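For subunit A:
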Amino acid sequence: MSDSTNKTPDGNWTPRIVAFFCNWCTYTAADLAGVSRMKYASNIRVIRLMCSGRVDPQFVVDAFAKGADGVLIGGCHPNDCHYVEGNYKCLRRYQMLKRMIADMGIEPDRLRLEWISAAEGEKVRRVVNEMVETVKQLGPLGIPAKFEQWDKEMNALAEHVAASQGAGAPGSSGQNKPQTAQTAHV
Partner candidate 1 sequence: MNIMETRKNEPVRIGFYVCHCGVNIAHMVDVEAVAKYVATLPNVVVSRNYKYMCSDPGQEMIQKDIREQRLNRVVVAACSPLLHEHTFRGATEAGGLNPFYFQMVNIREHNSWVHTDRLEATRKAMALARAAIQRVPHHKPLEVKKVPINPDVLIVGGGIAGIHAAITMANAGKKVYLVEKEPSIGGHMAMFDKTFPTLDCAMCVLSPKMATVGSHPNITLWTYSEVVKVDGYVGNFKVTVRRKPRYIIEDLCTGCQECVANCVYKEPKFPDAFNLGLGKRKPVYMPFAQAIPSIAIIDPEVCLNFKRGKNPDGSYTVSDKCKKLCVVACGDRKAIDFSQKAEDKEITVGTIIMATGFKTFDPRRTPYYGYGVYPNVYTALELERVINASGPTEGHLVMRNGKEPKRVAIVHCVGSRDENTNRWCSRVCCLYSLKLAHLILEHTDAEVYNFYIDMRTPGKSMEEFYNRVAEEGMHLVRGRVADVYPDPNDTASGRLIVQAEDTLTNRILKIPVDMVVLSVGLEPRPEAEDLRRLFNLSCSSEGWFLERHPKLAPVSTFTDGIFLAGCCQGPKDIPDSVAQAGAAAAEAFSLIDKGYVEQEPNTAFVLAEECSGCKSCIPLCPYTAISFNEETKKAFINEALCKGCGTCVAACPSGSIVQNLFEDQEIFSEIDGVLAPLPQ
Partner candidate 2 sequence: MAGVAEAAVVDRTTTLQTLLNTPAGKRMITCIQCGTCAGTCPYGDYMEFSPRLVINMLRRGFIDEVIKSDSLLRCVACYACTAKCPRNIRLTDVLLPLVKEQVLMNNTQMPAEFQKSLENMHRYGNPMGESPRKRTAWTATAGVKVPLIAEVKREVDVLWFVECYTSFYARGQDNSRATAKLFAALGVDFAILGNDEKCAGECGQMTWESGLFESLAEYNMKLFGKYKFRRIVTGDAHAFNAFRFRYPMYGLTQPVEHTTQFFARHLEQLKPKLKKPLNMVVTYHDPCCLGRAVGCYEDPRALLQAIPGVKLVEMVHNRVNAVCCGGGGGGMWLDTYYKQKGMDRLSERRVKEAIATGADVLAVACPYEVSRFEDALKVVPHDKPMVVRDVVELLAESIG
C-alpha cells in the first residue's frame, strides 16, 4: 500500500493529481502546451485513453483510493468528440461520480471534468494550475492512510473477537482479512 501523502524531498506535501486525457483533443492539447513551452504545475500525471467515454468510474475511485488528491478528466468539446458522443457519456458518469464521491466524504472539487480541444494548449495550463491550487487549498486526501487505519481497526476487532471466542473457533481470523481498495477490483 502506498503512503497517503506525496512528500517532496524537503518534506512538504504537494498534491498528486491523476488525469485521464482523451487521445484526440486533450492529450493533443497537452502536447501543444509542451511544444509551445507553456509552464504549469508538475503535480499532474496523465493517463492517455482513446476517449473520455473510456473513463470507467472505477478508474476515478481507484485513483483516489491509491492516493490521488485530485482527478482531472479531459475530453473533446461537446459536438467535437472524435467518437461522436463519448464525451457526453463521460459527462453523465462525471455527474454521477460527483454525487458519489461526496457521499464517500471526498470533496467534489477534487474531481474536475474539462473540455479541452486540440488547439487549447493554454487551457491545459490554466486548468492544471487551477486544479493544483484548488487541491492545495483542500489539503491531502490521504485515503490509503485511512485504509491502513481501518485495516488496523478491523484486524484489532477481529483479533478481539477471536480472543473472546477462544482459540479453537472455526474460520480463524487469520484468513479473514477485510477487503481493501486494492483487492476491490481484482
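The set was built so that all candidates are chains of the complex that A comes from, given by their letters.
In this section, a residue touches a chain if its C-beta (ideal position, glycine included) is under 8 Å from a C-beta of that chain, and two chains touch if they have at least 3 such contacts; residues count from 1.
Remember, predicted model here, so these are calculated numbers, not experimental data.
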Touching candidate - 1 or 2 - for subunit A as found in this complex: 1
Residue ranges of subunit A in contact with candidate 1 within the complex: 2-3, 7-9, 14, 16, 18, 23-25, 27-28, 30-31, 33-35, 37-40, 42, 45-51, 53-59, 62-63, 66-68, 79-80, 82-86, 89, 93, 117-120, 122, 125, 185
